[in-house]
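Note that one protein chain is taken out, while the other chains of the complex remain in position.
Here the chain labels run A, B, C, D and E in written order, and each chain numbers its own residues starting at 1.
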Amino acid sequence: MIKIGASILSADFGHLKEEIKRAEEAGVDFFHVDMMDGHFVPNISMGIGIAKHVKKLTDLPVDVHLMVENVDLFINEFEEMDYITFHIEAVRFPFRIINKIKNIGAKPIVALNPATPLDEIEYILDEVYAVLVMTVEPGFSGQKFIPVMTKKIRKLKSMIVENGYDTKIFVDGGINVETAPMAVKAGADVLIAASAIFGKEDVKTAVKNLRDSALKALNIKNPE
Amino acid sequence: MIKIGASILSADFGHLKEEIKRAEEAGVDFFHVDMMDGHFVPNISMGIGIAKHVKKLTDLPVDVHLMVENVDLFINEFEEMDYITFHIEAVRFPFRIINKIKNIGAKPIVALNPATPLDEIEYILDEVYAVLVMTVEPGFSGQKFIPVMTKKIRKLKSMIVENGYDTKIFVDGGINVETAPMAVKAGADVLIAASAIFGKEDVKTAVKNLRDSALKALNIKNPE
Amino acid sequence: MIKIGASILSADFGHLKEEIKRAEEAGVDFFHVDMMDGHFVPNISMGIGIAKHVKKLTDLPVDVHLMVENVDLFINEFEEMDYITFHIEAVRFPFRIINKIKNIGAKPIVALNPATPLDEIEYILDEVYAVLVMTVEPGFSGQKFIPVMTKKIRKLKSMIVENGYDTKIFVDGGINVETAPMAVKAGADVLIAASAIFGKEDVKTAVKNLRDSALKALNIKNPE
Amino acid sequence: MIKIGASILSADFGHLKEEIKRAEEAGVDFFHVDMMDGHFVPNISMGIGIAKHVKKLTDLPVDVHLMVENVDLFINEFEEMDYITFHIEAVRFPFRIINKIKNIGAKPIVALNPATPLDEIEYILDEVYAVLVMTVEPGFSGQKFIPVMTKKIRKLKSMIVENGYDTKIFVDGGINVETAPMAVKAGADVLIAASAIFGKEDVKTAVKNLRDSALKALNIKNPE
Amino acid sequence: MIKIGASILSADFGHLKEEIKRAEEAGVDFFHVDMMDGHFVPNISMGIGIAKHVKKLTDLPVDVHLMVENVDLFINEFEEMDYITFHIEAVRFPFRIINKIKNIGAKPIVALNPATPLDEIEYILDEVYAVLVMTVEPGFSGQKFIPVMTKKIRKLKSMIVENGYDTKIFVDGGINVETAPMAVKAGADVLIAASAIFGKEDVKTAVKNLRDSALKALNIKNPE
Partner (left out) sequence: MIKIGASILSADFGHLKEEIKRAEEAGVDFFHVDMMDGHFVPNISMGIGIAKHVKKLTDLPVDVHLMVENVDLFINEFEEMDYITFHIEAVRFPFRIINKIKNIGAKPIVALNPATPLDEIEYILDEVYAVLVMTVEPGFSGQKFIPVMTKKIRKLKSMIVENGYDTKIFVDGGINVETAPMAVKAGADVLIAASAIFGKEDVKTAVKNLRDSALKALNIKNPE
């Protein structure tokens, strides 16, 4: 089953509560909070306080995506979160980070920038809940899906299958009704979208279309 | 005339629009947006996107407080802002930063951490619109005003007066009805408060009390 | 056809104009400017201003080799350049850098230090004009070609061929009449040389010998 | 023949001379000094002066393990040492570091953190005396061996064999009578242990047990 | 009363327990542990583990001198210590560091490099137990006292007296029977010495001579 995460990066911050309600009603499976530090990526978006607000405003799972260099500084702030996503490029000791995330009761996800080779995560692949394949270079919403990333997703899928692991594949960046089918056919299990959800007038239809495009690509009928 | 800036750091981010309206009606003079990068300070609060949302939600002036190391990365994003506050500890070439801020039409303000000596700003004192004296170490709301900062404010006031400059003094950190009188008696022109405004049930009364406490300390009758 | 780039790192800087003329007359195909920052490599050579001087002194193409950490700081300075070479070890977001270089109308080349594995460039290999395989560790002229680099060149060649890409292979470091044949047999398309050109009394013969050595290795007759 | 290095990280620093004697008598093959800088790893252990003291207190070889970022700063301090181990993650130019170590007459060893892929050392594998596979994330003694590291050791062994190199494999981290057999069966030539030696009442028996466990795994009779 | 701290930087690390006993019997008032990170200073000496060993080997107070950049990383490791000395050049938020040290029950001391101006500590002068005036640039034992530091000590003494504070003055670097009189006459309360104590055959006489030289300079009779 394909799952959909709504990244609040494209939400209207004047009415965050309503935005979250609308996405919930549209049937998204979880919320994704992009936390940027202006160092790992050339932008600052939102931080600890807002992530905690989001968690209070919904009963759905929340995934905090740490696009930051000082990963270690933040994990213990996020005990209430469901997933904590860190970048392999930002950490020297991922086993420690993964254990720290598990210790607070969250599920660890490792993210890779588009150019980062998959062998960077070979030895931790069985330790994480999921791998987040960035399909754009992180930092901004509204960028275009990088086509060669489908090759990377396929390669990752086959690493997981060969080893008999049950690690999930998340994708994030430029996901919409055109690119979601490519991603899921390549092996993605979970789609994260920002502007394709919150950027739309009708959030409900937007989420439905996104899900349908993915299911159709897999020849699965939407059970909804 | 004492002015009051409302720092949205303590606002309810589920209903930012309403929070801003409430503060406007309570008579605050401008909004203050604390942008943190997890490097200059050990916290990330909010960034470019949210600052721009705030600006759209109000007609009052907006002051962006860059508690970040890469000051240069952000200035050109903020053409619509009224004040841009940077930290002297974060820049090697403040004259360039000041000119860059002036060039986009905003007013430059230089901030100092509590322990930073005033001579760090001696040669730029006439170039900035104001000096922001941090009265707590930045990074979190709800901290206690550091009493020795009144000595620093007095010293700064006298540097300004001696040189015949018209630079303003802003204070930020632990400002409430007990500390505002100390700050204004020492020479502060503008008070920035977060939890003393948004942390209160009745924002209107909170702002009024804050202003009254300051004016009373100066033996000025509130004209409102 | 093998091409030869003359790195001005070994030129006589008292008479740069004459040096460039001499190399042009000797038949080099382009000039290569090694820009070092004392951080990415433990040396500073020359910078923006001198690169621009070189461009004005010749009609041949100019290749700026950024041996620097702050790649992003310099690209927009080099609109007039023909190739801009950046190091994969210095950038987190190579897709952005490549697009930025293309946007100013130059051709992007990605360089790898000798120890850097080729999979670091797997996903960008089709986006760049060429890959520069460093055959010495960068920072100084006059170093010795590292023999195991021929294995790396062969591996790269086969990555390019297998994928059907048309990416070129440049080599730089210790290139002379002994090592040029090894490099081209392994798959190099373009040879960059500094001391093997400018370090010689007779630049014309030096360039001819270098080219002949390469062509002979490929069993090609020099058409000149 | 399996060799055993005693890491003094777990020694009693009140009586270092006696501790070293005891380990010598127990038959360890060399001493291993873990030098940490609080930057490459989140701990500081001991430095140049203590390493030199150790060297004076024994006739056995001494291996200095540089868990530091500024590798270059320290090599020339260690002319008397037998092995100098540096981390591939800490250096941009490993060929230079290797040559510098050889130039002072020591044997270079390259270390890899658990998550670091083996292709990071592909081109230097024939230049080093040995590869140190960290089987825990470095920084502290007393951590648990990471099981997937046996896969990495096997892969490394096969890289060495395929190329016909004679590079040795050292392992360090959580080595004891349970894990030593796993490490040597996977291909390790040298075992480094700290708490499994100095943490024991009877150092002699501890070393014997460790060696026996390894030899037994290889079906070799201990010639002692 | 002048107090004397023995810096173990010059001790014989083969027999640390005995060295400490000898210094205790010689009448030193406390031990000083120089912890270096190879970043704040160009040397690594010893770290957390050895500092803790020292504390266990003596009943005298122990002062840990953090010549490190990541001050924050280490404080919570040192609950058992008596004084924790940090460098003002290494911290952005000294009020936080001071509170953290007080919270674990230790006394905070702020150190200044020789070239650092005293106004860097103006606002924290009443918050610390003592100021450590470095009289050499830190990193190595056996360096020569910088004469102009007596001027700095006098200036600091007068800052303390004028404000009515009871902050102590420690000095460290090149302290011996020639320089101790200069330091105490300028206002130093506590002398730290390494080679002038542990570098001597007869530690008892060395400590006595050092103390006598200081007391004589102040025209005080040694009560011992």
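Just so we're on the same page, a contact is a pair of C-beta atoms (placed from the backbone, for glycine too) under 8 Å apart; a residue touches a chain by one contact, two chains touch by 3 or more.
Because the structure is a prediction, the values reported are computed rather than measured.
Participant: Touched by the hidden chain, which of the shown chains?
Facilitator: Hidden chain, whole complex, touched shown chains: B, C, E.
Participant: Looking at the full complex, which residue from C:I2, C:V28, C:L57 or C:I97 touches the chain that isn't shown here?
Facilitator: C:L57
Participant: Considering the whole complex, which of E:P114, E:P181 or E:G199 touches the chain not shown?
Facilitator: Spelled out, the listed residue whose C-beta touches the missing chain is E:P114.
Participant: Tell me which of E:E24, E:D82, E:E137 or E:D212 is the one touching the absent chain.
Facilitator: In the complete complex, the chain left out is touched by residue E:E137.
Participant: Of B:G5, B:P42, B:P94 or B:G173, which sits in contact with the chain we cannot see?
Facilitator: B:P94
Participant: Kindly state which of the options C:N70, C:N103 or C:T205 is in contact with the chain not pictured.
Facilitator: The one listed residue touching the chain not shown is C:N70.
Participant: If the missing chain were put back, which residues of subunit B would it touch?
Facilitator: Interface residues of subunit B facing the absent chain: 88, 92-96, 117, 119-124, 126.
Participant: For subunit E, which residues reach the chain that was dropped from this view?
Facilitator: Within subunit E, the residues that touch the unshown chain are 40, 89, 113-115, 117, 119, 137, 139, 146, 148-149, 151-152.
Participant: Considering the whole complex rather than only what is displayed, give the residues of subunit C touching the chain that is not shown.
Facilitator: 9, 12-17, 35-39, 42-50, 53, 56-57, 68-70, 73-74
In the analysis below, only the chains that are shown with their structure count from here on.
Participant: Starting at subunit B, how many touching-chain steps does it take at least to reach subunit D?
Facilitator: So the least number of steps between the two chains is 2.
Participant: Greatest Cα-centroid separation from subunit A: which chain?
Facilitator: So the chain farthest away from subunit A turns out to be E.
Participant: On C-alpha atoms only, rotate subunit B onto subunit C and read off the angle in steps of 5 degrees.
Facilitator: 180
Participant: Greatest Cα-centroid separation from subunit C: which chain?
Facilitator: E
Participant: Which chain pair shares more contacting C-beta pairs: D-E, or A-D?
Facilitator: By number of C-beta pairs in contact, D-E is the larger.
Participant: Between subunit B and subunit E, tell me the centre distance in angstrom, where each centre is the average of that chain's C-alpha atoms.
Facilitator: From the centre of subunit B to the centre of subunit E is 39 Å.
Participant: Can you list every residue of subunit A that touches 2 or more other chains, as numbers and ranges?
Facilitator: 117, 119 - these are the residues of subunit A that touch more than one other chain.
Participant: Chain touch graph shape: choose line, ring, star, complete or other and state it.
Facilitator: Shape = other; not a path, cycle, star or full graph.
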